[in-house]
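Selected chains only, in their assembly positions.
Chain nomenclature is as follows: A, B and C, assigned in order of appearance, with residue numbering initiated at 1 for each chain independently.
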Amino acid sequence: MSQGPILELRGINKSFGPVQVLHDVAFSAHAGEVTALVGDNGAGKSTLVKCVGGIHQIDSGEYFFEGRKVQVHGPRDAAELGVEIVYQDLALCDNLDIVQNMFLGRERRSGLVLDEAGMEEMAAKTLEGLSVRTVKSLRQHVSSLSGGQRQTVAIAKAVLWNSKVVILDEPTAALGVAQTAQVLELVRRLADNGLAVVLISHNMNDVFAVSDRIAALYLGRMAAQIKTSEVTHSQVVELITSGRSGELGLGNGNGATS
Amino acid sequence: MTTETLPEQRASDSRAGVHLRNYFERVRGGELGALPAVFGLVVLCVIFSVLRPAFLSAINFANLFTQGAAVTVIAMGLVFVLLLGEIDLSAGFASGVCAAVLAVLLTLEGWPWYLAVLAAMLTGVLIGLALGSLVAKLGIPSFVVTLAAFLAFQGVVLLLVKNGTNISIQDGTILAIANNNVPPLLGWAGAIVGVAAYAVIQITQARRRTGRGLVADPMSVIGFRVAALAAVAGVAVYVLNLERSSNAAIVSLKGVPIVVPLIVLLLIIWTFVLRRTAYGRHIYAVGGNAEAARRAGINVDRIRISAFVICSFMASVGGIIAASRANSVDPNTGGSNVLLFAVGAAVIGGTSLFGGRGRALDAVLGGAVVAVIENGMGLMGYSAGVKFAVTGSVLLLAASVDALSRKRAATGGRR
Amino acid sequence: GGESGDTSAQSTDAASAAPAKAGKVGVILPDSKSSARWETADRKYLEEAFKAAGVEYDIQNAQGDKTQFQTIADQMITDGATVLMIVNLDSGTGKAVLDKAQSQGVATIDYDRLTLGGSASYYVSFDNTKVGTLQGEGLVKCLTDKKADKPIVAELNGSPTDNNATLFKNGYDGVLQPKYDSGEYVKGPDQSVPEWDNTQAGTIFEQMLTQEPKIAGVLAANDGLGNAAIAVLKKQKLNGKVPVTGQDATVQGLQNILAGDQCMTVYKAIKKEADAAAQLAVALAKGEKPAASGSVKDTESGRDVPSVLLDPQAIFFDSVKDVVADGFVSKEELCTGEFAAKCTEAGIG
């Protein structure tokens, strides 16, 4: 590897009661690169991301950030490290409006008072960049938004901040054609600006279009983590559906990284 | 019109006509705000004035405020807990405990009034800290924690006031809170300053927004709002400044009761906290979706604890008002229906028990409904049983006016 | 507090302000749950007396809630009452109401309960400590009749938040404590019943009996509590063997006495009390300054309050007929079904 990974996980295990969801998973993300995390439904992608974000406590395993071993006990810890995540279950507050949601937990103030005008302005600018055209007002409650609009708000919320790692869990699932293109472009732009970006997606075209590396999860195990340029479409699909593809993937032993 | 894209729309629409049309559309669309509660209140007042003309007298108007003050203040604190989707059953007796602390220190220990008040408020804060920590840190449902506290505090009040006696309060300052009035001139001054401040804030805000190219309320609408506030405040101060003593020769009774500016002040403070500070925003967020708030890095436990602290603190203020009004504290202070009426006031005002929706103003509006009902029923002269039954029905009536007007306005999709 | 002379002067003022007709009397009763008397007896007798005198009146009940108590007082003054007669819930609120009324030139009467430190012009009452004394003496009599030896006495007190319950307790403890001290009686469990709640009283007494199965006498502070104790005793067929006291001479209590389950109750001739108070109120409303038969010293302010005091009466099996004769309960409601025979036995009818 040219450069040490900014985020690195080793030997992560995670169970919910009797069900073990992640088995000894290793994962890394490098600055300036887009790492695609792929896997079948229920493979454990979202669970892995939630472990990174501190939503779930890991049962065992090591968490390295910029080479240092860290303990992440909650979302605040992750945010302090500079990890920003768009979760699959968007986690917006339905009773707040778009601006309020976008700045939640990191409100801009002047003195004690919230700087509403400033926040509204910034929110409008960010959303414009994501080509949302049908939102009537930024002061609309998010409960009244369409599926794609909600997703756009969640994405906009994550990219507002100066972070080092951005993780997007199926960000384009509900987006239209134009919006999807915008988001993919944004992903590439973030990576080019030196951030480490992790993109979860079921769409192989998108994955191949923007990613530098691909990590494939199979039934809670890391089947392979490889350079995008070194694999083909069908190899990745095979990794996703059966956990192995020729040389690559889970052998008799456990997951192998390139 | 509706197909405008975001950038186009931003600076347009600033004419009053459009604004008003939008307002009515919004009202028809179910965003009623305070309207139904106000409407229910008006219906009640009309009914009572028709049945008992005395209801409309100046003295009764003044009575209304002092009668409803304690419940309103407690309800205002409860709004914070309700906003989180929690409940505090102990708020009533917490106010009793604080009142008892006040009375014991004041009358039995002879402390000066300010120290005693401070101690009572501190008691409230400590109670809130304890309740909040149990709920947030141990994860016991707030209903159970505060039910336990409800019982325990009942006992604590009894112990503090020594089993069933009562402690009189002689201190003039404390007695003044619920029994004296602001001098008429000061009342006028206060009203004028308040309205002027409101106007200034509204105008600067609108200026700042238009300066940034954001949609702002047009001046005509702001003018209308300021005028409405001025009218309400003016009429209230005028009526309250009328002589209302039945033998004015001996004692003159006029001026705004001291509790009125007190409640207005608390209303402004808590409205400011809820609407203009990050802390208030976080309260709504935790109430709307605690998990989303947690993921946004908000310290949910701390928000929970702080809401209970505010609630119990307001209960202590309510207790002090109640003690002042009763000139004494006894084991029933904060008991009987105080808690249910306070929660009821918040809910009638529009606060949701499921969290995420509510305002400090709700407590005042709902408190007014409860106070008007109690006040009006007091004029009717029913026997005990009939009075209970009628009070219940009237409460239901006020609530249905509210519910029906909301229902009429609501569109099919949402409830 | 002001002197009584001062108060009456004001009330004449008020009366002269409205010379055309007699004033209006407002009455605030304390609650409807601690005792049945307020709504069933006092209200009725007061209404009758005021109607007879042709005076306007307004009688309300504060439901044990002192906030409401004050609200009602405010409302009555708003509504033009010139005489206010209150049964206070506690002296503090009572004093607040009386002072406010006085400042508005409204004449005041303390009915049944003296407001300590208050400014009432008159006080009409039974002596509550005396009621407790009668209960204590009644229990002693019943235990003596049963020839009990070192009986264990349980005390089921009234609501801990009710000052009258404290007065009753002072009364009966004044009789019983010396007996405990001398070893003649044994002090058993002693608990208060929140809000005079009969259901809770049942549980409390059941637990007393579990903890101390040899309870030989029960001092229950009123008939409702007594009945709750009797219900528990019945399960063990101890009813009738363990004497139980009461208060208020309710139909239920009297029936329990007839059945032999309860040993005594205390009858307060409420009609007399109500009539005496109504007489004062009517006089005040007409702008007169009536005279009182006696006076009571307010322990807090040291003021002598002009008073009319009436005596409570202990009722045993043989004296149940006195209550009927007084018209407090009717023979029809008392002597239903199985009680008919007992009534005859007790000389009723």
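Assorted remarks:
Keep this in mind: contacts are C-beta pairs under 8 Å (C-beta built on N, C-alpha and C of every residue); 3 or more make two chains touch, one makes a residue touch a chain.
Please read all numbers here as calculations on a predicted model, not as lab measurements.
Protein chain copy numbers for the full complex, given in the shown labels, come to A x2, B x2, C x1.
Convention: only the chains that are shown with their structure count from here on.
Distance from per-chain Cα centroids to the pooled protein Cα centroid is smallest for B.
Of all chains, the one whose CA centroid is most distant from that of chain A is C. Computed centre separation for the pair chain A/chain B is 44 angstrom, with centres defined by C-alpha atoms. Remark: chain B and chain C have CA centroids separated by 38 Å (rounded to whole angstrom). The distance from the centre of chain A to the centre of chain C, with each centre set as the mean of the Cα atoms, comes to 75 Å.
Counting partner chains per residue, chain C shows two or more touched chains at no residue at all. Only residues 2, 4-7, 9-10, 208-209, 212-215, 276-278, 281-282, 284-285, 287-289, 291-299, 356-357 of chain B touch chain A when the two sit together in their complex.
Of all the residues in chain C, the ones that touch chain B in their complex are 10, 13-14, 17, 29, 32, 38-39, 43, 58-61, 63-68, 70-72, 74-80, 89-93, 95-96, 99-100, 103-106, 117, 159-163, 165-166.
Here chain B touches chain C in the complex through residues 52, 54, 57, 59-60, 63, 66-67, 70, 158, 163-169, 179, 245-247, 250-251, 322, 325-333, 335-338, 374-375, 378-379, 381-385, 387-388, going by the rule given at the top.
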